[in-house]
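The other protein chains are all here in position, but one chain of the complex has been omitted.
Letters A and B mark the chains as written, and numbering starts fresh at 1 in each.
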Amino acid sequence: MVALSDRSGELARAALAPASRSGRLSRAIVAMLGVLVLGGIAAYGYQLVNGLGVTGLNDDVFWGLYEVDIVTLIGFSYGGALVSAILRLTGASWRGPITRIAEATALTTLVVGAVFPIIHLGHPERVWRVATALQINSPITWDMLAIITYLIATVILFGLPVVADMGRLRGEPGLPGWKQRLFARGSFGWVGAEEQQRVLNRSLTALAIVIIPLAVMVHTVLAYAFSLTSRPGWHSTIFGPYFVVAAIYSGVAVVIIVSAAYRRAYHLEHWIPERAVINLGYLMAALGVLYGYLLFTEVTTEGYVGGEASEKLLYALLLDRWSLLFWVFVVGGLVVPLTIIAFKRTRTTTGVTVAACLVAGALLLKRFLMFVPPLTQPLISGDIGAYTPSWVELMVTVAAIAAIPLLLIALFKVIPVLSVTEIEEIAVSRGEAI
Amino acid sequence: MTENARSNGGPSGHVGIGLFDRATTVVPAQDIRCPLPDPASREISRRQFLHTIGAAGALVALKASGVQRILASEDLDAIAAGTLDIATDHQWVMVFDLRRCDGCRDCIKGCQKEHFLPKEVEWIKVYDLVDAQGLEYSMPVLCMECENAPCVRVCPARATYYQPDGVIVVDQSICIGCRMCMAACPYDVRVFNWDRQPQPPVPPEHRGTRPEFTAPQRKGTVGKCAMCVHRLRLGEFPACVEACTMDAIYVGDLVEDVMSNGKETFMLSQYLRANDAFRYRAELGTAPRVYYVAGHGQDLDF
Partner (left out) sequence: MTRRRLSTVVATVSAGLVLLISSASFAADKPSPTISISLEPSSRPEVADVLAARLTDPDGKPVSEAPVEFWIRSDLLGERYAILGESPTDSSGVARLPFISHKDRYDVRATFDGDETWGAAEVVAPIEFSSARVVEYEATDPTQLGPLRFVMPRLMGIVLGMIWAALLGLAFFTLRSFKRLRPGGAQD
């Protein structure tokens, strides 16, 4: 306990660091992100007035960049759930410094991603009808129910440790008044007592157990909106697992990026050791191998005896119209990141972060390749379709990507960026100094 | 009349629990018959027709002059008020005789005229295909009004649903524009109202706000062919049937077992059997209501 109290003050200060510092650089970043978000909102307003005709969509390719955004952003949120929940259940002790960032990333990407199913509607003001009509056979209804359930679980998974941290940190010197009052109310009487800690651990373990199948369910029903149709390229039994693995893969990548960013920005190198980032990199690499295996299975099955429509689609993807994008994805999203993590020379925090950036971007590209090329293939006969996202879709997408760090920055002004309670608890249980 | 055909859920009978189920007005039949204005719609036997080319020529001339009655809104109001039978004892189907189709696309023009659609929007599409011998032929495709429709199953807002006489409609005051039905339809017959092209103006007396007939089409919703069921209930033929200059399109009734293109009338089951009619992509289990008689335009060379 002596070792603990030596550094616990430093830990607390580090956890609250993003709240205090607000240098010129961070202000400039916030301003830029804010401009991008406002631009996206303005573009969406334009779409609300003029209808979906302002997008690049047409009767052949009626689902495009917005649907890619839905799946990609909600996919990002699974990584956070995985890092927090699965690592807790497996007892990985290195998870301590990362769980807060992971859960926060999961929450923000989910919140931003959950807006897109409303953005892609022709009549968003009628979205309430999905709840009243309750067409229980519809994948869109499943989407709505699954996302709401997952959102509830993620908020609770994020919120309970925050409550504990608020109790832990309310007495810290240097807290502004409003924060002291907020922490006092939000701590629900947490003082770090042993019984309270036991209750918290039990609840978080139960939540971790529940949230893993919930996350699987969310991404599977997102996949069902595509695979429960009879379109070549979509009607594949692998879509459920495909989406789930892609989600975890890209989600872990985003957790790496956010961890590395905060680690560098607020000099948290001591608290987020290189080992934690490298371990996340290993996790990401393992998922990458799994994703590569699923991709290989899909291509082989469709290519060997897929029927005329599947053959045309596969040819277009691998060798013809979409081949550049496809192979850029394979190299940039699978080969290069896995190579970076495989070799010790490149397996540094910088290397892992670069690999993670490549993965996150490549998987956005892969979702595009999964959704748009099958729609360009005519179902019966006729000309191949075409799709170019319009400026409206691009601006909204960029705004969404900018909104995530903006929300994270805002969040960590209030919430501590490290889960102090958890780090201390892990150290105590292992008899170590923090 | 079996229970299934009348229910609001197609053959599998399941539309869901439905907190707000749609009720369609069912009133006892009042036989409203509107005789067609052109005298050339007299019944003649098939044999006679094929031999009397002169009559055919006269009919073609009459069709080209645009003798096509467009529905007035008081007709639609009469349907809404329930003073017109919503045909619970009919189950509509359509038959396309590909031996007569020449790919002229008059059916598309007739449909667009009836529904005030811009020329880029096609609810009936004509595909120019090549058969196994390498010969070209044309095949019109419209909404199959499947008895086991994937589109009805996936609509999250219940905006698209079965009507008692088997036709599937889209209620554009409910449709949220998610386009899930467009993804689910294996025949590619649904279109979205992107509202990119200027719509032809709809005179006030021809405006429609019912799911069976919505003119002008609402922006941001899905539109599709409804077999002109608003005309069928008034005793009129669908727009494409009337517009087809080759008499290749028939409308039929499974309950009465009769089909007609306005000039020739056959017993439906007998005709389909005698001509080995098929349904397109029936192996998907959608149970479409549109039949095709295989051909490559061979009846055009008379």
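Descriptive notes on the structure:
We adopt the following convention: a contact is a pair of C-beta atoms (placed from the backbone, for glycine too) under 8 Å apart; a residue touches a chain by one contact, two chains touch by 3 or more.
It should be emphasised that the depicted structure is a prediction, and the values quoted were computed from it without experimental measurement.
The chain not shown here is in contact, across the full complex, with A, B. The missing chain, though absent from the display, is touched by one residue of A:22, A:203 or A:300; that residue is A:203. The chain omitted from view is touched by exactly one of B:184, B:215, B:239 or B:254, namely B:254.
Touch with the chain that is not drawn comes from one residue among A:110, A:214, A:316 or A:362, which is A:214. Touching the chain that is not shown, out of A:159, A:241 or A:273: A:159 (per the contact rule at the top). Among A:149, A:297 or A:339, the one in contact with the hidden chain is A:149.
For subunit B, the residues in touch with the chain missing from this view are 1-2, 4-5, 10-14, 17, 31, 33-36, 43, 45-47, 91, 147-148, 153, 232, 235-237, 251-260, 262, 264-267, 269-270, 285-287. The missing chain lies against subunit A, touching residues 136-137, 142, 145-146, 149, 152-153, 156, 159-160, 163, 167, 187-191, 193, 195-196, 199-200, 203, 206-207, 210, 214.
Rule of thumb we're sticking to: only the chains that are shown with their structure count from here on.
Only residues 14, 16-20, 127-129, 141, 150, 153-159, 174-180, 182-184, 186-188, 191-196, 219-221, 284 of subunit B touch subunit A when the two sit together in their complex.
Those residues of subunit A that touch subunit B in the shared complex are 51-53, 57-59, 62-63, 117, 120-124, 126-127, 129-130, 132-141, 144, 225-226, 228-231, 234, 378-382.
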